[in-house]
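A single protein chain has been omitted from the complex, and every remaining protein chain is retained in its original position.
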Amino acid sequence: MLSVYYEDIMKARLYFSSDYMEGAHPKILERLVETNMLHTVGYGLDEFTESAKEKIRQACDAPEADVYFLSGGTQTNATMIDAMLPSYQGVIAAQTGHIAGHEAGAIELGGHKVLTIPAHDGKVSACDIAKCLQDYKDDANHDHIVMPGMVYISQPTEAGTLYSLSELKEISETCHKNQIPLYLDGARLAYALACQENDVGLKELASLCDVFYIGGTKCGALYGEAVVLPKKNFIPHLFTIIKQHGALLAKGRIAGLQFETLFTDDLYYKIGQNAIDAANKIRKALEEKGYEFAITSPTNQIFIKLEKSKVKELAESVELGFWENIDDSHVVMRIATSWATQAEDVDALIALL
Amino acid sequence: MLSVYYEDIMKARLYFSSDYMEGAHPKILERLVETNMLHTVGYGLDEFTESAKEKIRQACDAPEADVYFLSGGTQTNATMIDAMLPSYQGVIAAQTGHIAGHEAGAIELGGHKVLTIPAHDGKVSACDIAKCLQDYKDDANHDHIVMPGMVYISQPTEAGTLYSLSELKEISETCHKNQIPLYLDGARLAYALACQENDVGLKELASLCDVFYIGGTKCGALYGEAVVLPKKNFIPHLFTIIKQHGALLAKGRIAGLQFETLFTDDLYYKIGQNAIDAANKIRKALEEKGYEFAITSPTNQIFIKLEKSKVKELAESVELGFWENIDDSHVVMRIATSWATQAEDVDALIALL
Amino acid sequence: MLSVYYEDIMKARLYFSSDYMEGAHPKILERLVETNMLHTVGYGLDEFTESAKEKIRQACDAPEADVYFLSGGTQTNATMIDAMLPSYQGVIAAQTGHIAGHEAGAIELGGHKVLTIPAHDGKVSACDIAKCLQDYKDDANHDHIVMPGMVYISQPTEAGTLYSLSELKEISETCHKNQIPLYLDGARLAYALACQENDVGLKELASLCDVFYIGGTKCGALYGEAVVLPKKNFIPHLFTIIKQHGALLAKGRIAGLQFETLFTDDLYYKIGQNAIDAANKIRKALEEKGYEFAITSPTNQIFIKLEKSKVKELAESVELGFWENIDDSHVVMRIATSWATQAEDVDALIALL
Partner (left out) sequence: MLSVYYEDIMKARLYFSSDYMEGAHPKILERLVETNMLHTVGYGLDEFTESAKEKIRQACDAPEADVYFLSGGTQTNATMIDAMLPSYQGVIAAQTGHIAGHEAGAIELGGHKVLTIPAHDGKVSACDIAKCLQDYKDDANHDHIVMPGMVYISQPTEAGTLYSLSELKEISETCHKNQIPLYLDGARLAYALACQENDVGLKELASLCDVFYIGGTKCGALYGEAVVLPKKNFIPHLFTIIKQHGALLAKGRIAGLQFETLFTDDLYYKIGQNAIDAANKIRKALEEKGYEFAITSPTNQIFIKLEKSKVKELAESVELGFWENIDDSHVVMRIATSWATQAEDVDALIALL
């Protein structure tokens, strides 16, 4: 009975508007099918989840890490930020950070202000973080304002850019010198890890961040994000906090199994590689054809300036993501690749450009 | 590499401790595989989700209904209760209601008090609801207390019992006469719908409740609950409210597709039927063998009083759910069946009792 | 122009319905007038407030205590409970406790569940607290429920009764053995301190409670409650937490000055004594006249059972407080005395009874 819209969906079009347009990596579905009738306990206390946690601990070289699986990004950000901050503290983030503008007030619903600092290509600098913390300390009336209590960054950033290891080290040192935790949103982490330009691996993340999450929804899973807390019991009673925030999955094994699969045979890295290879090929073609990039991003998201007329023309055969208006006749459009991007679609896109 | 614990999990045991111990109904996995590489937009705006919504509207005979898919029960209860109540109102629920005792404070995190009234076999009566509302009105100082703003019930209840159509009508009338909404938690709704004793169908729910949800997690889905609001736009901006509560799934199609499958070819009813048939067979055997029931429940949960020595003996070959202590030597144990319960396991269990 | 209602207010009536029906103890007004044009800094950092803090520290024999002045009882309870509890914890209180029923959901607005335990003459027992904490620990699924994180009691209780020193010691020991703080609401503390039956002084409160407040609004001040935290820095950043909860008074000196006055020349004790002497005289007369007490309370609140016809008769010349209905023809009424109760009014009331 789905035949009518199936046809519509499947008609010859190219899809490059986001990285969560398909189901899951086939290997994940395979494992779901294969383990389907096995019986396990609920709430993530099962063997699949335990195995996933252990594999993540190994990949992060963090043998004591607490690992939890939540269902999505907004939920993970809102729950973890609220878990880390007492009521009177806020979270430092880039003005362009995801939590600053695109979480529908989820952070504020938890009672916390997002304290924005300048973004440089989507990134914050250790220097600006230090300034924010120092300004707070220097303010003679700081007892009357929101205390910065943690730092939020994402890798890749909202703009698809990457923190280098040295940048991340500086940020981490600034946080820890000031005794506040560093939290990293890795919704698209697979696409950072696979970049040639990237020098920040999971082990570095585990050693520099207090909490971070490894994204599943945008990196090949049906849903799910893996929160990693390298220091054991860094947040006491986190299980209950997650439940209280509506983020505890009763049938936890499904999230566990997905991450167990993603962290078997380097699948998470392969998924990233496919997207990066595709993005690099498109980027090279765009350069050659003289397109102008709005942001220089090395990951799976490409931001190009286009005339509106060109956008309209392309829209007939390819779906791109709208990013922002520049002026009356120009816009920035996003091309996103993913684990699911096919080589022939990349070639077809290039041919159209 | 999972072989070690696979063996352990798969050793000859019987599993009757809950209804979310397995993956998903095979038909759901089949559909996930079949549609996996199709491209759709995110956030539940895709064709699969739209089709699921339409099928649910039809099943509920509620052509104007708003339908949303969330990931789990606690999340759904917390989000919807907060969406329905202004800050100064609380939610009326049975003392034994799920939100009264087992949601880790998720309702209170949203700022709302759970106003408990007596439970009769897990159910509340229209009479007690009316009394609670009248007591509030009669209280000369009611401006200083929490105003009852809605009623929460579940079908089946926490005790596995069922509201009859006449009971539900009375409750609905009481709510609407007092201009407060009625919300029904259907985490295990499939197991109510399939009961011979049940005279409340989806159409009746849609006509009597203001908001209810059709449970997926415990009724054959990998995860997911379908919230139904029969009156269009009953809660304005619900999409954003769901997002703000961390409950909006980016890859919404997966929840949509699961419900699309559950509401195709009566699968949701068949799932319920399997569990009820199994439970009825076990119930009959228990009666014949002289076991004492702690609660008379017609659905997929059976509560029996057992000597602790018997529990210990059974534990060697069958997993039951602990419910509560009675005295030093007796406990109440729960036997739960589900869409996944196999006939041979039912027979094996009966042989053991 | 106020003459019309002035006359109305002042017509020959007796007022015994509550203990906050008049302005402030004259000594407080005198001091306000005398210091009115002195210049001080805001937010409680002034010399009057500092002097009040020091006097309270001395009265409590708690030289390191942090002391804050807030404007009212609900505000103090809501702010301090939220300041003491992480999100996933609730507060244990008597079923009849003020925060359980009469704070309009202020505790829940802060995200916390009130976990009620039985009340015995308005009091909780160490035994019931221990049971509540043990039940939580024993619950195999306690990660899914609200963790009891502190104990709330009041002195006198909602029923006008008193905790004895030995009862309070037991409660305090139970709390501290379980590593949770004990909070005491002293909205009417002056009326406890002045009771002959009372053996719990401020020093004992400071040694047994982690946080408590000395009530001003109901004990002779225009407004204001003094929160005492005997252990220095028990709640870090409490100044900011108070501000964030809207409870920081810009012109803090007024609250400070009032408590500075109340704790000069034993005024707080004298205020209590006046109320207790008046209440005792009334209690004795009631006993002699054969009235039945609903609660045996030694403080400034007397609860008597009255026929409705008698209530109606009394209402013509005396204002009493309605407490609760007993049956169709009987109610419980409250007689409250205060710092402001005049001897001649007591005699007039007794004559009427």
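Going in written order, the chains are labelled A, B and C, and every chain counts its residues from 1.
As a working rule, contacts are C-beta pairs under 8 Å (C-beta built on N, C-alpha and C of every residue); 3 or more make two chains touch, one makes a residue touch a chain.
Keep in mind that what you see is a predicted model, and the values were worked out from it rather than measured.
Colleague: Check the options A:Ser87, A:Thr217, A:Thr240 or A:Thr299 and report the residue that touches the missing chain.
Modeller: Result: among the candidates, A:Ser87 touches the missing chain.
Colleague: In the full complex, which of C:Ile92, C:Leu109, C:Ala278 or C:Val346 touches the chain missing from this view?
Modeller: C:Leu109
Colleague: Write down which of B:His120, B:Lys137 or B:His237 is the residue touching the left-out chain.
Modeller: B:His237
Colleague: Tell me which of A:His112, A:Lys218, A:His237 or A:Arg253 is the one touching the absent chain.
Modeller: A:His112
Colleague: For chain C, which residues lie in contact with the unshown chain of the complex?
Modeller: 1-2, 5-6, 8-10, 13, 15, 17-18, 20-24, 26, 29, 32-33, 35-42, 47-48, 51, 71-79, 103-106, 109, 217-218, 222-223, 240, 243-251, 253-254, 260, 264, 319, 340
Colleague: In the whole complex, what residues of chain A lie against the chain that is missing from view?
Modeller: 87-90, 101-105, 108-114, 140-141, 143-146, 322
Colleague: What chain B residues would touch the chain not displayed?
Modeller: Answer for chain B: residues 43, 82-83, 86-88, 143-144, 147, 237, 239-241, 243-244 touch the chain left out.
The rule is simple: only the chains that are shown with their structure count from here on.
Colleague: Mind checking the centre-to-centre distance between chain A and chain C? Centres are C-alpha means, answer in whole Å.
Modeller: Distance between chain centres: 51 Å.
Colleague: Using Cα averages as centroids, what's the distance between chain B and chain C in whole Å?
Modeller: Here chain B and chain C have centroids separated by 43 Å.
Colleague: Mark out which residues of chain B touch at least two other chains, giving numbers and ranges.
Modeller: 103-105, 109
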